[in-house]
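One structure is given below, represented as structure tokens, and several questions about it will come after.
A single protein chain has been removed from this complex, and every other one stays in its place.
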Amino acid sequence: MTDRKFAPPVKWADERFGFGKIGKSGLRKVFPDHWSFMLGEIALYSFIILVLTGTFLSLWFKPSMGDVEYQGSYSLLKGLHMSEAYASTLDITFDVRGGLLMRQIHHWAAVLFIAAMMVHLLRNFFTGAFRKPRELNWVIGFTMLFLGIIEGFIGYGLPDDLLSGTGLRITQGMIGASPVIGTYLNFFIFGGEFPGDEFVSRFFTIHVLLIPGLILALVTVHLFLVVYHKHTQYAGPGRTEKNVVGYPLFPVYTAKAGGFFFAVFGITTLMGALLQINPVWLYGPYNPAEVTAGSQPDWYMGWLEGSVRIMPGFESHFWGITLSWNLIIPALLIPPAFVTLVALYPFIEGWITGDKREHHVLDRPRNMPTRTGIGAAFVTFYALLWIGGGNDLIATQFNVSLNHVTWFLRFAVFLGPVLAFWVTRRVAISLQRSDNDRLLHGLESGVIVRSPEGKYTEKHTPVSNYETYELTARDRVLPLEIGPETDDNGVRAPLRALNKVRARLSRFYYADAVQKPTREELDEGHEHAHDADEIHDLSETETYREVTSDRS
Amino acid sequence: MSEKRLSLSPARFLSARRRHRSAGLVVLLFGLLAVGSAYAAFAPDNAVADNSAQSQQIEEGKKLFAVGCASCHGLNAEGGSNGEGKFAGPSLIGVGAAAVDFQVGTGRMPAMQPGAQIPRKTPAYTQEEIEALAAYVASLAPGPAVPGQESYDVSKATDDQVTRGGELFRTNCTACHNFAGRGGALPNGKYAPSLMGVSEKHIYEAMLTGPQQMPVFSDQVMTPQDKRDIIAYLKALQNQKDPGGFGLGRLGPVSEGLWGWLVGIGLLVCVAVWIGAKGVKAKGAKAE
Partner (left out) sequence: MSEDNLPAVKADEEHSQVQVAEPIPDPGLEPHEHRITDIDPKAADRVERQISAMFTLSTLLVLGACVAYFVIPRDAEIVFGPLSGNASNMTLGLSFGLALFLIGAAAIQWAKKLMVDEEIIEERHDGGASPAQETATVETWQQGVAESGFGRRKLIRRSMLGALGVIGLPAIVVLRDLGPLPGRSLYNTIWAKGIRVVNDVTARPIKPSDMVIGQLVNAIPANLPPLQEESAVEYQNARAKAAVIVVRIKPGEIRTKPGRENWGIDGILCYSKICTHVGCPISLYEQTTHHVLCPCHQSTFDLADGAKVIFGPAARPLPQLPLAVDAEGYLVAQSGFTEPVGPSFFERG
């Protein structure tokens, strides 16, 4: 083998940074190819777009609540008293070329950033990608989602317009309801009474420095872990827990992922060009005595808004204090509980199943019916609260009574998730049964044969080896077994009661899930199919011939 | 390997392709088409109000009133019930010509049925008839008069007046009608209607008379100049094009979120599917 040399600039860098040592494996790193693996990339690219457009905006935005009279080109607000923050936002919109475009790209990118993180989370959840060794990556990812939501809320509060100011007033009211520390927290955050003149500059620092810095650090760890653990993959022929099958980083993934970055940026820019978002000039500057009908936060805060809207007005007064249950429960108890459950889910599921193995092959959602059902229940709960956040718009757009919508949601938010869990689980189990059918009996070929006695049968074609393997390359369902009550020396097993609960939960987790067929069952199924079909001529070779046209 | 040879009769054609990638989509489209046609065939027609009362051309308002309004509002406009003891229409004594001009001029009255929320529709009377009705009701008791042109003419409004109108609008009106005058929800199925496309005169009259649930903004507190400023701002809002592109209904973050998910995530997922999709394979060509 002849020696090949780096080009001089590359050699210069390699001698200082040493990347040439991992050049061969790094360039050829394998990434599996599936559209559902690109959702996290949408989030990553949106973050980059946010940083780029945000930098542009920060060159003109004045993060100050100092009072000015507007003298810019938007005549409908001319001469009004407003904060510098609002006035500079109007200047960016109407007097800086490309300013409105940048504002809109920035805001659409924020909407997409959080939406993409959420779909990415759902994909990881339903395919079980959060299992060992990726539990911490799940937590990191979830933290970024949480930070992204706060970042977005603070971000659209910076222009100090009527709509975002109303949202801030609501937040201040919710914080104020916190027992003991509420009023103090408020006075520290806002520098005194609401609205004060501090929050824009404080939020600006958090929005452009602290949270982006945190997200940047977290996403670096997140991506490093993805590279270190290597990406997960769906089951299929040639794919095992010990390998990863796909295309090389260079050249294919460089082109695909790089191209996707431009596609995301392009679509976000087109949205910024064609779809108006956050028209702050229509809302007017923040005035604590003004409000608009249809006051909602951005979509990702909708579930908090909804939970606060549907909660009935309970409050307790005793011993000179007030406990506002109407705010404590929907704003200070339920959201943290929901968020904590989601963040810790990998550990919860790991404890229930007792599964300590590494997993690099993904589950199909149907093969984990209970997990999929739990996911559906959480999504339903979230979605119902989300709908609650827009209950007045639902009332006007669909011509129904606002009060009826609210009452419906008060009950639906409890019953809906239960119903969704049950229905989803049964659907998943049905899909598993249909998969098993396919494995054992093959596919209906659409060819009906009539025997001389008059009996009709449909010929079935067996599925190919590749598809059989794809459908069966998963673990057998193994609920947790707890050992005997005492060991050989008569010593009682520790944590017995907790383990009993754990075992019961584990059985519930796997209940009714359909096992894949064993070798004997498969062979028997094929035999049976063979016998039942009088003519089995569609298979002419030793290996099973693939009849299905799809492999994706 | 031998080729599959199936005849191309339609049944076999469909049956053999029932596991095609897009088979599900075709079935779905067919299902939607079937359900939509069935609905169109079976859906009840919207009830049409009896127009006979409205098509008469009687000069005097009283005659018009007796025919078109008295059934709910009483023969002498004293208020009425629908004969089953239920409230049908309030007393019109003292509401003034302005109220009649507004209600009938925007087509709200005659209402198809009594209710807390009467929607705007095509006016059933001509301007002459409306004036006749207004004159009749005004004759019953003093009330707000139809404003003159100078009250609501905003064609010469200055920038300062428009700005001031915006402040007044946001302080008094947006809580019900939304920041862009698109309307909003009220309790129990009622709503504040959109202000887009409403004439200056009718806006003025609405503020003056407080139709249905809308409160009154009397001229002594909300002076005619104040009202003009509000109308000027509304007209400026209406005429203003959305500089950022398609306005998404000017309804705020809810529609923005919907578009972001459907258009943004939708398009991006489509692109991702395109990236990950296995391309068309050359049939029969295998690797050596």
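First chain written, first letter: the chains are A and B, and each begins at residue 1.
By definition in this document, contacts are C-beta pairs under 8 Å (C-beta built on N, C-alpha and C of every residue); 3 or more make two chains touch, one makes a residue touch a chain.
What you see is a predicted model; the values in this text were computed from it and never measured.
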item: Visible chains in contact with the missing one; value: A, B
item: Which residue of A:T205, A:T322, A:T340 or A:N399 touches the chain not shown here; value: A:T322
item: Options A:N137, A:N391 or A:S445, residue touching the unrepresented chain; value: A:N391
item: Residue among A:T55, A:Q71, A:T205 or A:N243 touching the omitted chain; value: A:N243
item: Chain not shown, touching residues in chain B; value: 116, 164, 167-168, 171-172, 175-176, 184-187, 190, 192, 210, 212-218, 220-223, 226, 241-246, 271, 274-275, 277, 279-282, 285-287
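The criterion applied here is as follows: only the chains that are shown with their structure count from here on.
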item: Residues of chain B defined as touching chain A within the complex; value: 1-2, 4, 12, 15-16, 18-21, 159-160, 162-163, 166-167, 170-171, 174-180, 182-189, 191-192, 233, 236-237, 240, 242-248, 250-254, 256-261, 263-265, 267-269, 271-278
item: Complex contact set, residues of chain A against chain B; value: 33-39, 42, 75-80, 93-94, 100, 104, 108, 111-112, 115-116, 119, 162-163, 256, 259-260, 263-264, 267-268, 271, 273-279, 282-284, 287, 289-300, 302, 389-393, 395-396, 399-404, 443, 446, 538, 540-541, 545, 548-552
